[in-house]
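Of the protein chains in this complex, one is absent; all others appear in place.
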Amino acid sequence: MSYLRKILAIVWKDIVAELRTKEMFSAMFVFSILVIVIFNFAFDLRVSGERVRAVAPGALWVAFAFSGILGLNRAFVMEKDRGCLEGLLLAPVDHTAIYFGKMLSTILFMLIVEAFMLPVFTAFFGVNLFDLRLLLIVVLGTVGFAAVGTILSAMTAQTRAREVLLPILLLPVAAPVLIAAVKATAGVLDGLTMAEIARWLQLLVAFAVIFPAAAFMTFDFVVKE
Amino acid sequence: MKQAAEVREREPRAAPAPAIEVRKLVKSFGHQTALRGVDLEVAEGEFLTLFGPNGAGKTTLIRCVSSLTRPSAGTIRLRGQDLSTAATSLRQHIGLISHNPLLYGDLTADENLRFFARMYDLGDTEARIDAALDQVGLVARRRDPVRNYSRGMVQRLAIARAILHDPTIMLLDEPYTGLDLQAADMLRSVLQDLAASNRTVILTTHNLEQGLEMCDRAAILHRGKVAWEGPRTGLDLVRMKQIYRDVTRLA
Partner (left out) sequence: MERTDKREPLLIALTALSGVMVLVALYLALLGAPDANLQSETGRYAQRIIYFHIATAWVGFLAFFVTFVAGIGFLRTQNRAWDIVALSSAEIGTVFMLGVLVSGSIWARPAWGVWWVWDERLTISLIQFLIYVGYLMLRSSVEDPSRRARFAAVYGVVAFISVPINFIAIRMWRTQHPLMFGTEEGGLGPNMMFAFFFSLITFTVWYVTLMWHRIRLERLRDDLEALKQELVG
């Protein structure tokens, strides 16, 4: 229980810091909107209907993934800058609590940004994104993405290249999340049944289970010299 | 070894295991070897100052003892327990003051201490935080984000953070570096408290005067080895300077 309390302490600390600066949230949110704008230029989304429907799931997840990378980068660069990571490492708790704490706060920030983005998307793309199944897809996709992103961000924050390196390491590994999330989202927009998108959801669940487990076993090597 | 035995004679309590016991400690970073077989014992309640020129391995040793760094070889035992297996619970007893303040700039002093109180599972948080802030004289600024603090204030808060959980083993790595006069005084009084309350302390410094001030024993680390150690008794600054020069020039 003490383990869980300490995980929550880390999440609480990240929330308090973010509420004070709002740096991460505003950067992620504005960036997401910019992604839509760029998609509009790139694919000329004036024509509504089929074309928009084809592009919307991809645009949605590109926006989520890229703004997620911004958040992930911040999460550990912030810990590294004043040597705060060492402060966490000194605490009498298994180091994996740091992983889960940072993962949870990243998931939380990503979900908040995504919650703001869904209505924006609905307005810009003219497709209805308010669907319980879609909510499930967003949560599962975000968890999987943050799960693998957190351990990689803990690494890249300690390298010379820092922010530059995270997307290069993360995107190939997280590709299944993006594929499954885009396909499942498209399925929902095309009005497929739950059974038809179930295999994509299974993939998202598998990813969201396997990677925290892998990170659990290797995280200590990432943070401890 | 001889000195540790003396300390034990002075305090004939039933505590056979020294608070800190370092055996044949080796730490290498690739082809660079920072520690080449360090043997060191610090008895419970003892205050050891570790002198040594830059690059002697002082910081690496402190990081190993504080469980931040995995040794390449050798063992570290704290309070009789092996650090490589019992690190998680042993960290409850370790306080570290280093070059980094280990504080969050976006949090206030209050929030920083509250966070660490939670990480250390401390009871009566409010009273502890009040006491710690009072001791370093930051009560008036407790609701300011740390990034608005001056360097001296940050250092003082770092001290408060390090002693918040009442550690029995204090590790101080060049704590005087970069402190203003006020913070240095504050640190000195905190150190005096620690020394008086039977804490085990290792202090590293290259400043002989500050290091000798309140130690029970002094040691010199040179090129990754303990090159000399001796009791404080009969050691004055002039003698220490002589020894330091001889040891670091030879070896």
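Just so it is clear, A and B label the chains in written order, and each chain counts residues from 1 on its own.
Going forward, a contact is a pair of C-beta atoms (placed from the backbone, for glycine too) under 8 Å apart; a residue touches a chain by one contact, two chains touch by 3 or more.
Quick caveat: nothing in here was measured; it's all calculated off a predicted structure.
Of A:V35, A:M117 or A:I151, it is A:I151 that touches the chain left out of the display. Among A:L4, A:A175 or A:M194, only A:A175 touches the chain that is left out of the view.
Where chain B meets the omitted chain, the residues involved are 28-32, 70, 72. Interface with the hidden chain, as seen from chain A, comprises residues 148, 151-152, 155-156, 158-161, 165, 168-169, 171-176, 179-180, 183, 199-200, 203, 206-207, 210-211, 214-215, 218, 221-222, 225.
What we mean here is this: only the chains that are shown with their structure count from here on.
Chain B has its Cα centroid 39 Å from the Cα centroid of chain A. Those residues of chain B lying in contact with chain A across their complex are 63, 66-70, 88-92, 94, 96, 98-107, 111, 115-116, 118-121, 145, 161. Only residues 2, 5-6, 9-10, 12-13, 16-18, 20-21, 78, 81-84, 86-94, 224-225 of chain A touch chain B when the two sit together in their complex.
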